[in-house]
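Only a single protein chain was left out; the remaining protein chains are all shown in position.
A and B label the chains in the order they appear, each numbered from 1.
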Amino acid sequence: MTHRNSKNRLRGLLVAGAMAVAAGPAHAELCGQVGGDLVLGMEAKLGTLDQHVNAANATRNVAMNIFETLMTRDENMAPILDLAESLDVSEDKLSYTFKLRPGVKFHNGKPLTSADVAASFDRYNRIGVDRSALGSVDRWETPDDATFVIFLKEPQASFLESISASTVPIVIVPSEQASAEATRLEPIGTGPFQLEEFVADSHVKLKRYEDYKPNETLDAMSGFAGRKQACVDTVTFRTLAEPGARLAALETGEVHIVEDVPTLSKERLVGNEDIVQTQLKHAALWLNYPNLSEPPTDNLKVRQAIQAAMNLDEIMDAMSDGSYSLNPSFQFPGQTYYTEAGSQYYNQNDPEKAKALLKEAGYNGEAVKLLTTRDIPRLYTAAVVMSEQLKAVGINAELVVLDWPTALGMSVNETEGWNFFFTGWITVTAQGGAQSLRNLADPSNVHKPKDNKSDAEFMKQFQILSTSPDLEERKAAFAKAQERVFEQVMAIPFGVTPKNQATRANVKGYVPFFNTRVSNVWLAE
Amino acid sequence: MLAYTLRRIAQAVPILLLVSLISFGIMQLVPGDPAAVLAGPNATPDELIKLRQTLGLDKSLLSQIMIFYGNLFQGDLGYSIILGEPVLKVVLERSPISISLALYSLALTVILGLSIGVIAAMKHNRWIDQAAMTFALIGVSVPNFWLGLVMIVLFSVHLGWLPTGGYVPFFEDPVGWFLAATMPALSLAMMQIGLLARLTRSTMLEVLGQDYIRTARAKGASEPRVIIKHAMSNVLIPVVTVLGMILSVLLSGSVIVETIFAVPGIGALLGNAILGRDYPMIQGGLIFVAAVLLILNIVVDVLYAWLDPRVRVQ
Partner (left out) sequence: MSHLEISNNPSALTSLRRFLGGRRVRRLIRHRSFMIGLWLCLFVTAIAIFAPIISSVDPNKMAIRSRFQPPSLEFLLGTDNLGRDLFSRVAWGARLSLAIGLGVVLLNAVFGVLLGALAGYFRRLDGILMRLSDALMAFPSVLLAIGIAAAMGASAMTAVISLAVVYIPRTARILRASVLQVNELEFVNAARAAGAGDFHILRRHILPNCMAPLVVQLSFVFAYAILSEAVLSFLGLGAAPTDPSWGIMISEGRSYIREAPWMTIIPGMAIAITVLGLNLLGDGLRDVLDPRVKMEH
């Protein structure tokens, strides 16, 4: 999105919103029926609801109903205003002026003012997980109660993408919360639901916030933004970590919506008239990346041999029980930056080439350590299958299986003891081109290049990708950068799995998304 | 009596200190960090480093220990990293859940264990005895988490009798509590039922062989009267002494059962704290649980000493 485009587009939204407000009752009713308790069966356990420091998807599922942000992402994951009704960007692209929507109140009854916004940005800047998003900010000011202005030190083309990122969003909290320490934020926001009860390891219960002021610039929800209504009185997010129990609870009607329906169960549920299945086709990109500091994967030829040896169909088939699509890209099909550049290196399944490359590399039976975890069964399965494929071409593959905190910690902090780390990118991929390659660029460098300097050619393209004001130029840079990642084997994408969900048949208005949204969802009798 | 009680309490203090030191020692060796758990699978290295600073995890171990003990002596168990709430508050919230589950299990254990044992003894060497003892043996041999999984499929999915898990507060909905807690309580109790049934049977057989029972029978007392009046009172003595032990096993053996049935008790809390590297929660929670178990043991010992004065002298 270019600067000009974004400005026009945001103005456009404002106009549309004004018309919608004028139209008033002409709105389509969001809720076919009001009332009831909507129960969700969630896979993961919940930690703190402090959205500034918690990036877990499970937390986001709940917190996005309590908190709102100035800007967030729409259905296509493009930046969009939410608590702000307009944004003006100065000609020199150094100041961003947000006007707040009038009439918005926090759950404690206090009206939202620019002071709260500034306090929330202060807190995020102090402890927020993605506080580097505010790295180019010089200061912010609050000329009046409804106006919030951000001044940049230098122009940054991707600034709006950064502050609208939905992984660890800059949620707006009451100003008196600005000094709350990390993880100790009181869950008071402006969202359509407010917290009623939180029992970790068991459930979180939200109830409708009666004084909620919906964002009427849109007719319905779009992504995390738009017009929302709490159709049900309460929402209960139940942690049901046991996959068998989770699905059983759906079948018995104990819960209305479940996450992550196993492929085998999908087939069985087809005949069940009480259950409707939904699917978000491209939800998670599974991949691994090598450690460029640890022999033998410091050797490009060895990495290329491994790349050649891999049968990604088999890996994806095994890890998803057959529900997947191959994906030679770091973006999902349909996303702006999606490209298949470099796909000649993808899914080669060519053991002979692999053996030849190994010979060329002078590979001598050094262990190739695949670092993975059983806490995320798909990652474990992928590593198991990959190790068999590597062994088949004569590579001495070894599994290093640790629990998730240890494995992730090791891949981040250690340059020794592992050769490949397995992970899945959900939001990283969904947030767009620059975000999806950020992990392979300075200073993140998850693939541990020598001296913590990523590949020069890749970095050149990445710079264009993150700074160029022109979309076509950025897209071209993304394609080149992606091809470079394949060439240099800086990461190996396996494929994409869908998000398979199921709801009871009386759940209406549910639209699958990266996170499970409960606004505008209602229960039919 | 008072002196004995005080002595037992005094002995508990160094044990608690050792408990806290041991748990700190273990945690020092545990790799991985809570920041990774909070940050989730999408975290970048940069985010992790920032989160570690934010959470105070970059402080040296010594200073973390000093802070912990400093707070402990003021009755403050610290803040959970993952949940962002005071450890003591969370632990106090969760304890009643585990305790109610343990008491339910205990009731099942006593009722089923005793009756199976008594019936088996009364029908000694008959098929009913054999069936009862086979059942007891199976109870002692089956892994409780496996039993839990199988019960979910059987009773929730196929028969639809019981919910798959979760927890309903007793005072809000006693029937709901009863339904939700039955499978977890039964999985927990199974092994104890088996053990108690075996203990009851063997004690009962011993008692039934005693002279005074024979005398009672000879005097023409009816069989139920013999069992209830004469035999049971003697059987109950060893049974009562193991109840305290059973209760502490039930209270502490619930990590995996609570996890499977999504019961938000203290076992699931601490199990997750260990897996999530929530150091303050592990520390505070273990000390709390150990203290509760120690107090329970002291109560049982003191009761026992009260019943049997010889113990006090030992």
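The definition used in the following text is that a residue touches a chain if its C-beta (ideal position, glycine included) is under 8 Å from a C-beta of that chain, and two chains touch if they have at least 3 such contacts.
This one's a predicted model, so the numbers in the text were calculated from it and none came from an experiment.
Here one chain is not drawn; of B:Met1, B:Ile15 or B:Met66, the residue touching it is B:Ile15.
When the whole complex is considered, the residue among A:Lys110, A:Arg126, A:Lys301 or A:Arg374 that touches the unshown chain is A:Arg374. Note on the undisplayed chain: of the listed residues B:Ile49, B:Ile65, B:Ile119 or B:Met245, the one touching it is B:Met245.
Across the interface with the omitted chain, subunit B contributes residues 11, 14-16, 18-19, 22-23, 26-27, 29-32, 137-138, 140-143, 145-146, 149-150, 152-153, 157, 191-192, 195, 198-199, 202-203, 238, 242, 245-246, 249, 251-253, 255-256, 267, 270-271, 274-275, 282, 286, 289-290, 293-294. One chain of the complex is left out; on subunit A, the residues touching it are 242-244, 247-248, 262, 264-265, 268, 314, 317-318, 321, 374-375, 377, 380-381, 384-385, 388, 399, 401-403, 406.
What we mean here is this: only the chains that are shown with their structure count from here on.
A separation of 40 Å divides the Cα centre of subunit A from that of subunit B.
Partner subunit B is touched in their complex by these residues of subunit A: 45, 47-50, 53-57, 127, 129-132, 167-168, 182-185, 199-203, 238-242, 244-246, 248-249, 251-252, 254, 376, 402-410, 412, 423-428, 438-439, 443-446. Contact residues on subunit B toward subunit A in their complex (touch as defined above): 31-34, 36-48, 50-51, 54-55, 79-85, 90, 93, 149, 152-153, 156-157, 160, 163-167, 258-264, 268-269, 272, 275-277.
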